[in-house]
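Only one protein chain is missing from this complex, and each of the others stays in its spot.
Chain nomenclature is as follows: A, B, C, D and E, assigned in order of appearance, with residue numbering initiated at 1 for each chain independently.
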Amino acid sequence: MLEIALRAFLILIYATFVGFMFMGIIRIVTARIHRRVGPPIYQPILDTIKLLSKKSNITHGLIYDFGIIYALGATILALMFIPLGNISILRAYGDLILITFLLEIPMLGIMFAAMSSGNPWAGLGAQRALLTLLAIQVPLGFAIIALAQFYGTFSTYEIVMAQQAGGWSIFHLPLFLAAIAYDIVLQAMFGKEPFDIMIAPGEISLGPMVEFGGKHMGMLQIQHAIALFAETLFFANIFLGGGSILVLLIKQVAVLMIAIFIGAIFPRFTIDQAAKFYWKWPTIIAALGAILASL
Amino acid sequence: MVSQSELVKEARENGMELLPLDKDTYELFFGPQHMATENFSIILKMDGHRVVKAIANPGFLHRGFEKLAEFRPWYTNIALLLRICVPEPDVPEAIYSMAVDELMGWEVPERAQWIRTVVLEMARVSSYLFWTMGLGFKLGVYTAGQWAAAYRERLMALFEELTGARVYHIYTIPGGVRRDIPSDKWLRQLKDTVEYIKDKLKDFDNVLFENYITHRRMEGIGVMDKKFALDEGVTGPNLRATGVAADVRKLDPYLFYPELDFEIPVLKEGDALARALVRRFELEQDLYILEQLLEMGPPSGAYKVQDPRLKALPRFKVPAGEAYAHVEATMGDFGAYVVSDGGSKPYRVQIRGPSIAHGIRVLEQLLVGARIADVPVILMSLGNCPPDIDR
Amino acid sequence: MAKEEVIVQKVLEKAPYAEGKVKRERRIEFKVPADRIREFLMIMKENNFESMMQITVVDWLKDGEFELVYQLWSYTYAVHAFVKTRIPRDLDKARMPTVKDIYPVAETYERDAHDFYGVYFEGNEKMEMPWILDDAEQGLFPHRKDFDWLGYTKRKYKILDRFDEDKDNYVI
Amino acid sequence: MVDWRLFEPLFNYARKKSLWIVAFCTGCGGIEMPPLMTSRYDLERFGMMPNPAPRMADLFLITGYVTPKTLKRIIITYELQPDPKYVLAHGSCPLNGGIYWDSYNAIKHLDRYIPVDVAIAGCMPRPEAVMDGIKKIMEMIENGTADGWKRYKENYEWYKKNQDELFGEGWREKEARRWIPWLKKK
Amino acid sequence: MSINPIPIIILAPLIGGFLAWLINIKGIREIIGVISAAIPLGYLAYLYQQLSKETINFTLSLSGFEFNFLLYKLGWFFATIAALVGFAAILGMTSTSKDGYEWLFALMSLTGVLGVFLAFDMVSFFIFWEIMTFGSFMMVLKYNKKASLKYFLLSLFGAYSMLIAIGILYASVGDLSFAGMSVASMMLTKWKLALIYLLFLIAFGVKAGAFPLHVWAPDAYSETNQSYTAMFSGALSKAGVYGFILIYILIGSKLAYDFGAFRSTTKFGYIIAFIGGLTIVVGGLLAALQEDIRKLFAYSSISQLGYVLIGIGVGTALSIQAALFHTLSHALFKGLFFLIVATIVYRTGKTEFKDMGGLAEKMPITFAMAFVAILSLAGIPPLVGFASKWLLFEAVISQNLPILGGFIFFGSAIGFVYLIRFTYAVWFGQRPTDLDDTKDAPLPLAIAMGILALLNVVFGIAPGLVAKELNSILGKEVIKGDLFILDLGFGKYNALLLTIWLVIGIVIAGIVYFMGAKVRRVPVTDTYQSGNPVTMEYNLTIRRNFFLPLKETLAFWLRMSFDRLYQDVGKSVEDLAETLRYYVYNGNVQSYAWYLAIVLVVLALWGW
Partner (left out) sequence: MIMGMKIKVAPEEEVKKRPSFIKPWMSLKYLFKKPVTIKIPYEPTQIAENYRGFHTLNWKTCIGCNMCGQICPARAIEMTWIEGEKRPHPKVDYGRCTFCQFCVDVCPTNALGFVSNYMLTTVWKDEELELFDWVPLPEEKVKKFTDYRHPLAKIEKLEDGKVRYVLRDGETVEFKILGYGLKPPKLQQKKEEKKA
C-alpha cells in the first residue's frame, strides 16, 4: 500500500515537473523559430508559483472553484492509468477508451468553471472548445478503433507489450495512418495553432480562461502541465512503442516538437473551418486506417 | 459577497429602471482593453458567433489636437501633430509642412525634397512591417509577426541615426528638414537594409501571405465593392483592393514621386485577402522606390529653405490663406487643411485621417454578419489607426 | 490648367448661384449659399466627384460665422474641390441639412462637426449618438474659438498654470 | 497550517520573474510595446508576456497619455487585477500631462487616480528605457517595496474621491448605460 | 403465494389511475397515484428472489382468446426499469400535475408499458402496446394538438405495421405465443420474413424514436407534463427497445440463417445497428441546435437510444448485455434529466434557453442532481453512463466494426456538447431579473430526483451489480469480474479503483486550492468586459444560437429534414384527400386522421 502511494506520488511529481519542462520547451523552441532567445526553461514553474501566491482571488460561486479542482483531479486520475515504463501502478486497467475519456473530462471541469463566471468571452470560448472537442472526436475515435482492432485488445499496456514484440505501431500502414490523424488531433488537444481556437488571445481574449486569475489559473497551469505530459505519453505509448522512462521521454519530446513546428507556422482556423477540416482529411485518413486494420 | 439579485435590488432602490434584456442577442465589448484593438472599442451585438450589429466607439485617444494646434507656434505644431498617426508619424509632419510651404510660397530645395521622400518611404515600409506584424498576431502566425517587428527595428535604427529619435522623429519641418543626412555610411546602411528586408519578404510570403490557412481565413470576409468604397470615402490600399487604380502619389504628385517608377497594385475582390495582398505588394514597391531613390543619390544643395523669417522661430508668421496637402500613407489618403489668419499661430488645422472613413461607418457595415473570429482580421485588413480617428 | 477650369465652368453652368475659381493645379474652390448646399453637392457628385474627403468647420469668431468646407475629391480628374459655405455660429442657428444621402461618409464628419462645434445637421439620426467626446465635455463644443480651453482644463484637473505663483498645489 | 510568510522571498522572486502584462495600450507608447515583446528586445527572456485578460496579469503598463474615457477603463481594469499588482507609467504624460499639458481631454497627474509604482522619462521612452523601468520594478518587487496595490487599498477613499471628482458620482453606471439606448434600438 | 402477482403488477396503476380520476381531490388522488405506481415496483423487487429459481406464468382466457403473461428475467429487467422510472415520474407529477385526467392517462400508460414487458403472446403484447400509446397520446393531446397528432399518426403507422406483421406471422405459423412463434418462424419464406422484419423495424423504430422515424419524439416529449416525460422517455421508449429484442426472440435465428452475416455480424442486425448509429448522430447534432430545453432532451433521448440499437444490432451476447445495461442507464439519467426539466419548467414557467440563466444559485439541489445527470449522460467515469458506453464500445470494436465504433465515439462527444449548452444556458451566467425569486425543487420532485441520482452513482461505482444480473438474463457469464470490476478479457474497467483515484486526485487538487489565498465572491457584472463597465441591462450570456458555428458547418445536412419530408408526404396525401373528399369526407377530424394513417399504411405496404 505504502509502496503504491509512494510510486503514485513519484509519478505525479515527475509528470508535473516534466510537463512544466515541456511547457518551457514549447516556449523556447517557438522563440527560436521567432528568432529570439525566449524565456528560461523553468519559466512555467515560476509562473505557477507566482499565480498560486497571489494575495487576492475571486470566485463566481462554488462551481467556479470546484470545476478547477475537478479538472486537476481528473487529470491526475488520467495520468495514473497510462503506462509509464514499468513504474506505472494502474496500467493493468489502462483501457484505451477509458484513457481517451479521462483525457477529455478535465475539459468539462474547466468549461464548468469558465461558464459559471457568466462572462460572454468565456461563453464564446466554451462554444469553441466544445466544437473543437466534437470535431476532433471523429478522427480520434477512428484512430483509437484502428489501434484496438489491429491489436485485438483495448489494454494500453498490452499494446505496448505487443509493440515491443512486433515493432512500433507507426511502422504498420493502418496504424501509421491512425498516427497521422491522432497527431493532428493532438494539435488541438495541446491548444496549439492552427487549432488554438478555444483560447485565441487576439480574438476572444483567452476564452474560457478569461476570468481565471491567481490560484485558479495556477492550478490550470499545473493541470495543463500534467495533461501535456499525459497526452504525449499516451501517444508515445500507443504509437511509438513505449519503453522505459527515458526512452519515453525522448519520444514525448519528439511528439511535442512536431506540435510546436506546426503551431509556429500556421495561422489559426476559425471554428467552422476547423470542424470541416477535421471531418475531412484526418477523418478519411483515420477511417482508412481503421478499415485497413479491421480487414 | 455580492450576489446578482442584491445588485438588482440595489439598483432598483436607487430608482433605476432596469430595461429588459435583449435575449435574442448578446452584447460584446470588443476593446479597448483587448489584444486586437489598439485602444479602440467596438460594441457588438452578437447572435451565436455572428455579429448582428456593430457600433464603433471611438474617442479613447482624443486629445484635441486641432484645438491645441491653434495655440502653439507654427513650428512647434510639428512636435504635436505627428502624434496623430503613431505608426508613421512622418506623414502628419510631411503634410503639415507641405501645407505651410504652400502658404509661405516656399520652393523647397531639392535635397530636402529628396530626404523627405526617403523618410516618407521608409515610414511606409516600417508602417507596413508593423501592419504585417499586426496581421500575423491577429491571425495567430506569431512567427511572421515577430520577424516583422524585428526587421522593422533596422529601419528604426536608421531613423534614429537620421532624425535623432526612434518613433517621434520631428524631422520634416516647414521649409525642409531639420538635419542633413548624417553621412554616406547612412546611405549605405539604408541600402543594405532595403536589400535585407527585400530578402526577408520571401519568408513573409512563405509563412503568411502564401499560407493556405491565411487564405482560408481572409478570403470572402469584409467584402466591399467599388461603389460602396467610393461613397464611403475609402482611400489607399483599401480602395485599390476594390478595383480603383488610385494613388495620391500618382494622382496628385508631390516631392520626388513624379520621377519615380513604381506600380500600383489593384485587385477587384475587395475582401480582406485582397486588401492584405495589395499591402504586401506595396511593401515590395516601396522597397523598390527606396532603391531607385538611393540610386539617384541625394541632390546637392541646402536641406532647408534659407529664409530670414526662420531666424526667430517663436514669432514666425505665415501669411493669411489656406492650403490643403495630402500624401499617400499606408492607411490611405492623409490630408491636412491649414488655415492661417496671418498670425504666429495657425488659425485652424484639420487633419484628415483615412481611418475616420475606414474605422467608423465602413467598419460598422463590414462587420455585420461577420464571425467573431473575423472581427480582428477585418479590423486589421482595413489597417485602421485609432488615434487618427480620435485626434 | 485647362482641366480645372473646364470643371469649374461645367459645374457653374449647372449651378449659377455658386462662385467658383481655380486655386492652383488640382485645387478648385466653390462658394455656395448654405441653403443650396445639397443640390450643389448632388451636381458635384454627378460631375465625378466621387468621394468626400472631409467636412471642415472653421470658426470665424470675428465674423460671427462658421465656414463649412466640404472637401471633395475626384478620382476621375484628380482634382480636389473645396465647397465653402457660411452659416451663423450661434448655437441655435448653426443648422445645416445633412448630406449623408449624397455622400454616406458625411454622416461621420457631421457627427464630428456637431461634437466639436455644435453645428446641427438636420436629418442625421446619429447626431445625438455619443461620439469622441466624453460626457463631461458633451455640449461644451470645445473646438469653438470662444471656448476657454485653458481655464476649463485648469478647473477640470485642479491644476495651476506653471507661471502662477502658488507652488504648493499641483502645477502643470 | 503553514506560515506562508516564510516563503515570501521565493514568492517575490517568482513574482519578479514572471510579470504578466495587461494588453492595454493606453497611448502612443503602445507602439513601442511590440518591439519590446518581439524578437529584437524580447521581454519574454524575463518571463514577461502580454496577457489579454486583466485577471491573471500583474503589471499594468500605462503607455503614455491617458484620456478620461480611457482612465475609466484603466480603473476598471486595474481593479480586476488580483493583488499584488504593479503599475508602470511610460513617458511624461502620466506624470504631468506632457505635451498635452493644456489639453482638456488628457489626464495630468495619474497618481491621483491609481497608484503608480515607477515612472520612466521620455517621449516616448525607448525600449531600453522601458526595460530599465521594468528592471527597477523587478528590484522593487524583490525588496517588497512595490506597494502601489497596498496604497490603493489603504487610501481607497482618497482615490475614489479623486475619480468621482473628475468623472462625477456614479460614473460607472453612467458610462455603462451610455450605449444602452443605441443598442436596444432596432 | 395464492394470488398471481402479474395482474396486480400490471393493473395496479390502471386501477389507481381510475380511482384518482374519479375521486379527483387534491391530496388524495396524489396519494392513490403514488401508491398505485409504487405497487408494481415493490412487487417486482419482492419477486426478484423468486425469479432466480423459476418463472411466473399467468394466462387469461377471454372469449376464446388466450392472453399469456410470463414474468421471466428479461421481462423483469425491463419491467423494473419501467416501474422505477414510472414511480419517480409519478412522484414528480404530484408537484407538476394539475388534474385527475393526467393521473389517469399517465398511470394507464404505465400499465401499458408493464403489460408490454410481461406479455408472452402477440395479442396481449399488441393490446398493451396500444394502451400505452393511447395513454401517452392523451397526455400529449392535452398540451398540444399538433404534436399529439404527429405522435398519433406515426404511432398508428407503427401499430399498423405491427398488426400486419403479426397477421402475416399468424397466417404462416398459426400461433400467437412467443414461444410458438419462434419455433414456427423457421418455416417462413425469405421474402415474407424480410417483410415482417421491415414491418417490425418500423413498428418498434417508431416507439424507440429511431432515425428516421424519430420526428414525433421531440414534439411529443416536449409538449406534455414534464414529469410524465421522464416516464415517456425513460420507460415508454424502452418498449421499442424491448421490441427489437423481441425480433431476435421471434425470428432472429431464421433471419440470421436466411440473410447470412456481414463479417461477424448478422446482416439484419447490421441494419439495426446502423439505424442506431445514425440515430445517435442525428439526434445528438439536432439536440445541440435546439433552443428549447425540453426539445434538447427529447433529441438527446433519441440519440441515447441509438446506442441501445447499436448494441442490439451487433447481436453478440456482450453487445446485447451492453445494450441492456445502457437501457438501464438511459432510463436512470434520462428520467433524472426530465425530472430536472420538469422542476425548471415548474419553477420558472419558462422553457426556452434564452429566458433562463444563473439558476444554480437559486436551485442548488436541482443543480446538484443535474450535475450527476450530466456527468452520467456525458459518460464521465465513474457514473453509470460511462460503464454502459464503455461496454458498448468494447462490444462493438471487438466485433471489428470501426464505423459503428466511430458513431459511438462521436455520440459521446456530442453528448458533451449539448449538455454543456444546457448547463451554460440554464445554470450559469447572468440571471434575468425576472428569475430572482425562483425557488428550489418541491419535495416530491426532489425525492424522485434523489432516487434516480443515487442509483446513477450506485450503479456507476458498482457496475458489477448490473453485470451480474445481465449475465443471469443471458444465462452465461459474458462479463467477468466482481462487484466493481468489469472484465471482458480484452478490456478491463475498475470503477471502484477509478473512484478512489478520482477522489485522491481531487483531494490533491483541493489541497493545492486551499493552500492559496482566500477567494472573494464577485457578481457577474464585475467581470472582464474589455475594460468597460456593464450593468445588468446588458445581456452577457449567449442565450440563443449557442452552437451557431455547428449549425453553419452542418447547414448542408440540416436542409434535409425528415420532419419536412413527412409533412410534404402528408400534404400530398392531404391533396389526395381533397380530391376524394366528395366520396369519403364526413367532417370528422378524427376519422380524417385515421384515413390519412390508412393511406400511409397502404403506401408502406407497397414498399414505399
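Everything below uses one rule, namely that a contact is a pair of C-beta atoms (placed from the backbone, for glycine too) under 8 Å apart; a residue touches a chain by one contact, two chains touch by 3 or more.
Since the structure is predicted, the reported quantities are computational estimates derived from the model, not experimental observations.
When the missing chain is restored to the complex, the residue among B:F60, B:F209 or B:F256 that touches it is B:F209.
Only one residue from D:M49, D:I74 or D:A119 touches the chain missing from this view: D:A119. The chain omitted from view is touched by exactly one of A:R36, A:H224 or A:R268, namely A:R36. From the set D:A57, D:I75 or D:I99, the residue in touch with the chain omitted from the display is D:I99, counting the whole complex.
Where chain A meets the omitted chain, the residues involved are 29, 31-37, 261, 264-266. By the touch criterion stated above, the residues of chain D touching the omitted chain are 39-42, 45, 89, 92, 95-99, 101-102, 111, 115-123, 125-126, 128-129, 131-133, 135-136, 140, 145, 148.
Touching residues on chain B toward the chain that is not drawn are 72-73, 75-80, 143, 150, 157, 160-161, 164-165, 168, 170, 178-179, 182, 203, 205-207, 209-212, 214-216, 244-247, 250-251, 261-268, 277-278, 280-281, 285, 312-315.
Rule of thumb we're sticking to: only the chains that are shown with their structure count from here on.
The minimal number of chain-to-chain contact steps leading from chain B to chain C is 1. Touching chain C and chain D at once are the following chains: B. Compare each chain's C-alpha centroid with the centroid of every protein C-alpha atom shown, and the nearest one belongs to A.
Centroid distances from chain D, each centroid being the mean of CA atoms, peak for E. Chain pair with the highest count of contacting C-beta pairs: A-E.
Among the other chains, the CA centroid farthest from that of chain A is the one of C.
If you average the CA atoms of chain B and of chain E, the two centres end up 62 Å from each other. Residues of chain C in contact with two or more other chains: 130, 133-134, 142, 149-150. In chain B, the residues that touch at least two other chains are 11, 19, 22, 26-27, 32-35, 46, 48-49, 57, 59, 62, 64, 67, 71, 146-147, 150, 371. Those chain pairs judged to touch are A-B, A-D, A-E, B-C, B-D, B-E, C-D, D-E. For chain A in complex with chain E, the residues that touch the partner chain are 8, 12, 52-61, 63, 65, 68-77, 80, 90, 92-93, 95-98, 101-102, 104-105, 108, 111-112, 115-121, 123-124, 126-128, 130-131, 133-134, 137-138, 140-142, 144-146, 148-149, 152-155, 205, 210-211, 214-215, 218-219, 222, 270-272, 275-276, 287, 290-291, 293-294. For chain D in complex with chain B, the touching residues are 22-28, 30-32, 34-35, 37-40, 50, 52, 54, 65, 67, 69-70, 73, 77, 99-100, 102-106, 123-124, 126, 173, 179-180, 182-184. Considering their complex, residues 354-355, 358, 361, 430-433, 436, 521-526, 528-532, 534-549, 551 of chain E touch chain B.
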